[in-house]
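For chain A:
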Amino acid sequence: MYFNSLAAALQMDGHGAFVWSAYFITIGVVAMMVYAPRRREQRFLRQLEGQIRRSEGGNPPGASKEV
Partner candidate 1 sequence: MTPAATVTFCLRLLRRQLVLGLRRPVELGNPLLFFAMVVALFPLGLGPAPDTLAAFAPGILWIVALLSNLLTSDAVFRSDLEDGSLEQLLLAPQPLYFSALAYVLAHWLLTGLLLGLASPLFALMLGLAPGAIPALAASLLLGTAVLSLIGGIGAALTVGLKRGGMLISLLILPFYMPVLIFGSGAVQAALNGNPAGPFLAILGALLCMSIALAPMAIAAGLRISVDT
Partner candidate 2 sequence: MWTLFHKFGSPPWLYRLSGSILRWLLPITLLALVGGAVWGVLFTAPDFRQGNSYRIIYIHVPAAVVALAGYYVMAIAGAVSLIWRMKMADIAMRACAPIGAALTFVALVTGSIWGKPTWGTWWVWDARITSMLILLFLYLGVVALYEAYENKALAAKACAILSLVGTVNIPIIYKSVDWWYSLHQPASIKFTGGSTIDPSMLYPLLFMITAFYCLFTCALLLNMRVEILQREQRTAWVRALANKGAAG
């Protein structure tokens, strides 16, 4: 460990704000890169399942749109 204390690590001789904000922004972007496709996949599968159920199981309970 290069730094002596947590405070020193946070401060980094006045450069702390820059370094840490850079790392946090990167963490945010990386998290989005991993999380967004997983969520899309999950949501798509759920939507497809609903679609299959609708087309196979006749009328859904809430949708009585007869014209």
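Criterion applied: all candidates are chains of the complex that A comes from, given by their letters.
One rule holds in what follows: a contact is a pair of C-beta atoms (placed from the backbone, for glycine too) under 8 Å apart; a residue touches a chain by one contact, two chains touch by 3 or more; residues count from 1.
Owing to the predicted nature of the structure, the values given are computational and were not obtained by experimental measurement.
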item: Selected partner (touches chain A in the complex), from 1 or 2; value: 2
item: Candidate 2 partner contacts - residues on chain A that touch it in the complex; value: 1-3, 9, 12-16, 18-19, 21-23, 25-26, 29-30, 32-34, 37-38, 40-42, 44-46, 48-49, 52
